[in-house]
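Removed: one protein chain of the complex. Kept in place: all other protein chains.
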Amino acid sequence: MTVLLILIALFVLLLVGVPVAFALGGLGIGLLIIGDFAPRIASTALLSSLDSFILIAVPLFLLMSNILLRGGVGRDLFAAVQAWVGHWPGGLAVATVISCGLFSAISGSSVATAGTIGAVAIPEMTKRGYPRPFVFGLLAAGGTLGILIPPSIILIVYGVITESSILGLFMAGIGPGLLLMTLFIGYSMLYARFSSQYRPMPKASWGERRSTALRALPTMALAALVITGIYAGWFTPTEASAIGFLGALFLTFVLLRSLDLAGLRQAVMDGLRASAAILLIVAGAKIFGKAIALWRIPQDVSTFISSNIDTIGLFIVAVGIALLVMGLFMEALSMMLIMMPVLAGAVTALGIDPIWFGIFFVLMVECALITPPVGLNLYVIQAIGRASLGEVARGAAPFVALMLATVFIIYWVEDIVLWLPRVL
Amino acid sequence: MQAFASLIDRIADHLAQLCGWAYFTIGLMLGFEVIARYFFNAPTIWAEELSRLLFIFATLLAAPALLRHNGHIRVTALTVLMGPGAQRLMRLLALGFVVAFCCVMVWYGKDAPLNSFLRGRSSGSMLDIPAWWSQSAVPLAFALLGLQAVIEFIRCALGAPLPPDAHAPE
Partner (left out) sequence: DTTLRITLQLPLKSHLGQNLLMFKEEVEAKSDMKIEIYDSAQLYRDNEVPQAVGAGEIEMGVASLTRYVGEIPAVDIFYMPFVLNTEEKVRAAVAPDSPVRGPIDDAIRDTGSHVLWWQAYGGSVLLSKGEPLRGPEDMAGKKARVFGKWLGEWVNVLGGAPTLISGSEQFLAYQRGTVDIGMTGVSGVVSRKLWEVMDTITAVNNADIEFIVVINEDVWEGLSDEQRNILTTAARNAETSVRDYMSEFEANAFKEAEANGMTVHFPTDEEIAAWREASAPVIEAWLAESGELGQQLLDAAESF
């Protein structure tokens, strides 16, 4: 009963349009006061959530993506991939998926990935006669690779709230990320094969391949440095974000000279807006989380789940459906911050690997990003492609199906997720 | 009144600029730390702790500017379906809630830094900075945010046009 009332109060606040951060924080402090707990807990909680070295990776990875975005790295990357695979059946679509995957390896954000690659790929693809809904759907979905393939802002936040290893989560995201890319590529090739409007591209010359690859090479080297550095323990994920940031700065400002001071200022402010918006929600969720812990809600929910749901499969299906429905209306990160404190106990009680659960959660979050009416990636592509929400959402539907298929595959073959973190 | 409101606006925007460059500075400091450790075998004792301090301030002090430019992440699924009058009412309710939240946060958030200041408590880490430095970020930021929210509330009540939604990426 209490759980229901709290949920209703939260949804009313959210639907009225109270910013998520303050809805969570305000409701949390309200619960503290009503429950006769010290309200000062709220300010301690808020400070404690931000006094975190791991979270510093969030603004730095976002700063890095924004610098690369302003520095036109997306264009170079896409040109190089296109020169190599553009002549395949559905070649441009394949090039788009690969470019999204490559950019994901330097960007922690799905919106940055969709925006960066979308800005160059959408005009190219529509010019070549690909149907608009397909193009938009492909980019909205391709962008979500940004939070599955490391680095990933969402995985960092998940690691912080569940106290799991960021390194383990990053490694766990690689397998499913490649699987999802493969499915996207397979779908694109089939789509082109059976499409009537599709016109193949001519094969690029070796000279063109070499020159475009050369220009994209430093960016790829940076991605490799960041991931290898984390993997080999040269630096922690947070320090890796700083190295990535310095690398991006060097690349665009010094080496390619594609970023000027005005562009840098823009990148800094874009990075700030995105980071602060995310981190304030993390802080608000911490207040809410402590308040419900003192009300013993997670404890009760996990008792309820473990006495009513006794198989992992059933639990995953139940959580999956709940996330799919919530994901229609809610922004991705807020969903995780609201749900995880409640679910964490049950996950442990059922003996589910928290790393696997994190990847499962991210896949569900990816669905949320491209399902209407609320899906950030839909909005980004809508803005870049000057399209209607309906058009983008229609195009994204088949990709939601592919993501759900991935959820099933990783459920049956957990090694796709857990093999890399284990052999580490 | 008008002049006061635009002064607060300017403060919020300038603070946001500072916050952005604070994140930038954190990047430089931590990059330096890695280089110092690997190439000079001399890890610093200040890089991590100062980064965390800057990070707390940069994140919290960006809140007023985000509110002013509608940059906070919100659920708009319901409000977009409403007419302009109802939308204005919803915005007033939301801003009112934010004002109340800020008042409570300032009231209860002032105790910890005050107490730490009076008792001379320090962080106890290697750098050993005063504990109230980071703790004072809470009352300070929420006082500014509350002020901004009051101003936006009055603007909205007086019929100023509703700001467009700036979608902040996840």
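We just call them A and B in the order they show up, numbering each chain from 1.
We take it that contacts are C-beta pairs under 8 Å (C-beta built on N, C-alpha and C of every residue); 3 or more make two chains touch, one makes a residue touch a chain.
Treat the numbers as computed from the prediction; the structure is a model and nothing was measured.
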Q: Taking the full complex into account, find the residue in B:Q17, B:N70, B:Q87 or B:S122 that is in contact with the omitted chain.
A: B:S122
(Q) Going by the contact rule already stated, which one of B:A16, B:L30, B:L95 or B:A112 would touch the omitted chain in the full complex? (A) B:A112
Q: Among A:L167, A:A216, A:M403 or A:I416, choose the residue that contacts the chain missing from this document, as touch is defined above.
A: A:L167
Q. Tell me, which residues in chain B touch the chain that this view leaves out?
A. 37, 41-43, 45, 48, 111-112, 115-116, 119-126, 128, 131
Q. Touching the missing chain, which residues of chain A?
A. 38, 40-41, 44, 48, 163, 165, 167, 232-234, 236, 290, 293-294
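Here is the rule we use: only the chains that are shown with their structure count from here on.
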Q.
Roughly how far is chain A from chain B, centre to centre by C-alpha average, rounded to an integer in Å?
A. 24
Q | Residue ranges of chain B touching chain A (in the complex, touch as defined) | A | 16-17, 19-21, 23-24, 26-31, 33-34, 38, 48, 51-52, 55-56, 58-60, 62-63, 66-67, 69, 71-79, 90-91, 93-94, 97-98, 100-101, 104-105, 108-109, 111-112, 134-135, 137-139, 166-170
Q: Would you mind writing out the residues of chain A in touch with chain B in their complex?
A: 13-23, 25-26, 29, 39-40, 42-44, 46-47, 50-53, 55-56, 59-60, 62-63, 109-112, 115, 147, 153-154, 234-235, 238-239, 241-243, 245-246, 268-269, 271-281, 283, 329-334, 369, 373-374, 376, 379-380
